[in-house]
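A single protein chain has been removed from this complex, and every other one stays in its place.
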Amino acid sequence: MEIMWKLIDVSKRYHTGKGREILALDRIGMEIYKGETFGVIGESGSGKTTLGKVMVGLIEPSEGRIYFRDRCLTGLKGKELLNLRKEFQIVFQDPYKSLNPRMRVKDAVMEGIRKGMGRKEKREKVKELLSMVGIEPKIMDNYPHQFSGGERQRISIARALSTSPSFIVCDEPTSNLDLSVQAKILNLFMELKEKFHLTYLFISHNIKVIDFIADRVAVMFKGRIVEYGKREDVMKHPLHPYTEVLISSAFFKKVEIIEKEGITSGCAFSSLCPYVEERCYIEKPELKEVEKGHLVACFRI
Amino acid sequence: MEEILNIKGLEVVLKDIRGDEIKILHSVDLSIKKKESLALVGESGSGKTITARTVMGLLPEHMSVKKGEVFLCGRDVLKVSQQELRDIRGVEAGFIFQEPSSYLNPVFTAGSQIYEAIKKEGLKGDEKKAMCTKVLKDVGLTEDVYWRYPHQLSGGMQQRVMIAMAIVNHPFLLIADEPTTALDVTTAAGIIELLKNLTESYGLSLLFITHDISLAASFTDKIAVMYAGRIVEVSHPLRIMGSPLHPYTEKLIACLPERYKSGERIKTIEGSVPDFRNLPEGCPFHPRCPYQMDICRRKEPPAITIDGFTVRCFRYGDNVETNRCE
Partner (left out) sequence: MKVFIKRLKKRNTLSYISLWLLVFLYGLAILADLITPYPYDLQHRQYALCPPVLPHIFYNSRLVRPFVYGIEVVNPALKEYKEDTSRIYPVRFFVKGPERKVFGFIKTERYLFGTEGEGRIFLFGTDNQGRDIFSRVLYGARISLSIGIIGVSISFILGLLIGGLSGYFGGWLDTFMMRVVELIMMFPFFYLMLALRAVFPPNLSSLQVYLLIVVILSLIGWASLARIIRGMVLSIREEEYVMAARALGLSSFRIITRHILPNTFSYTITAITLSIPDYIIGESALSLLGLGIQEPYPSWGNMLSVAVGNLRILTGAPWMLIPGFFIFLTVLAFNFLGDGIRDVTDPKNW
């Protein structure tokens, strides 16, 4: 399997005013293969959105190296970066905020189309893109506020496709949509993936969606990947206590979490873990391969 | 058993810029018994939030009740005076909303806000404080939360504070409008657990509004499904998830990703939710319904009760299919 993305020790720090530091990403290491849908599950504060933005170059990592098709992206600037940017695109969560309210939909989709095409050709391409996502081309002169949430999300997807990318980060693209609309958008993502041979990083807090759409999965907690592997392995045989908690909550089974206060230098989950030991408060566990392709960061295993 | 909440034939209209009246709720009927929890489920535009707001007496200015009655503990809240309504709020019914941070005043401590919510007369300061401490414990928070400000609390804790404010006067009914939608999955689970316990320990009835039908099915006693301003089905959770009566419910459940294997395409509902200004003739769901019949295009189906469940669909009733068994 061809490796498309390789992340090594990628971290992102934010300095808050009080002299404290927030580690949004804590030494992330992972790989994404060409043609797969890589799912990222996490709750708020897990760093999953930061991860997506770091990969498409919207946020600079504080440390670490990122390789796209064997090319090191970190430190790349200027024209080279701008050109490479077209290879990977992003679709955001909030359909009401991801389109410029003052721009006609056709212009929003047209912006990313390669230069070197005449205006007429570009218009044709826009029509093509819009019909591919299920929007009638004849309403492309309208403004975003004239469309529903689901339609706006489709337009954002068309915009992402306008640069003919090979990789798309889908950052909670269906979390703000109704169930019936979500179903259609998920189907659309799968169709487009087949049609254009895309690779996805699909971020969501909804386990059921990830369980449905992802090939491989990473579970994130407070900036770290705590479990990582093939979807069936992680979902059916979760190894990390946090993954267990997530899956139980998602399927409405009772879950015991006792929250203990205090900041530890050890495992980030130690304050909530039902199996916590002494060691967990002091050391940070690293990702270890337990079964083939299934890694977990926990001292219990 | 006595009914805590009984909504009969509720019709709510909206007055638009041109002065036209548009119906947004069409003859809604709902009832909740003591200690019963009912989930009102629907997608955006279904009318579930408007229904809840009507019961609270918090309809926005341009909307008003055209017809119908809302009996809370035997009293029609649509006909009471503003003062009586204020007395009812918090005492007979408590409310919690989706974004706890928007509904908690950031400049007052959590404790003082619960304190302010106490309506019982003739209590001394420390008696009230004792009530606050007790209710904090009942919602799973420690005593020190009393002195904390909202921004010092996590989302889940803020929601518990809101619940505390809503139940401190021991109301009969708790109306929860999407209380877990803005919370993390693990935090939400805790809140749901809490609500379940409170129905027992406080003898509360619960009206739970949500768009998440599987969440509703996981813990409530009854589910009412709304579409285009109408209640199209009221049924038991297991039945709804297993063999739903109304076509919309059936197609909605088919949209749940967990029902599919990886790589399968989800069976979606054709078309989209109609704009309430342009509802189709007859049954509002018929253009998207795989079972549509001629009568569906012409008339609106009345609510029929089968085995204690309600459904609005011409497939059921005297002339059509037989009742389905469990």
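The letters A and B name the chains in turn, as written, and every chain counts its residues from 1.
Keep this in mind: a residue touches a chain if its C-beta (ideal position, glycine included) is under 8 Å from a C-beta of that chain, and two chains touch if they have at least 3 such contacts.
No experiment lies behind these values; they were computed from the predicted model shown.
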Interface partners of the hidden chain - shown chains only, full complex considered
A
Residue, one of A:L82, A:M117 or A:I139, that touches the chain absent here
A:L82
Quick one: say which of A:T50, A:S156 or A:S271 touches the chain that got left out.
A:S156
Pick from A:I32, A:I66 or A:I90: which residue touches the chain that isn't shown?
A:I90
For the chain left out of this view, which of A:R102, A:K138 or A:K292 touches it?
A:R102
Where does chain A touch the missing chain, residue by residue?
53, 56-58, 82-83, 85-86, 88-90, 92, 94, 97-103, 108, 111-112, 143, 145, 156, 159-160, 162-163
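Rule of thumb we're sticking to: only the chains that are shown with their structure count from here on.
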Chain centres from averaged Cα atoms put chain A and chain B apart, in whole Å, by 32
Residues on chain A engaged by chain B in the complex (per definition of touch):
43-44, 148-150, 178-184, 186-187, 190, 205-209, 211-213, 215, 231, 245-246, 248-250, 252, 254-255, 257
Partner chain A, residues of chain B touching it in the complex
43-44, 155, 184-190, 192-193, 211-215, 218-219, 251-252, 255-258, 260, 262-263, 265-269, 272-273
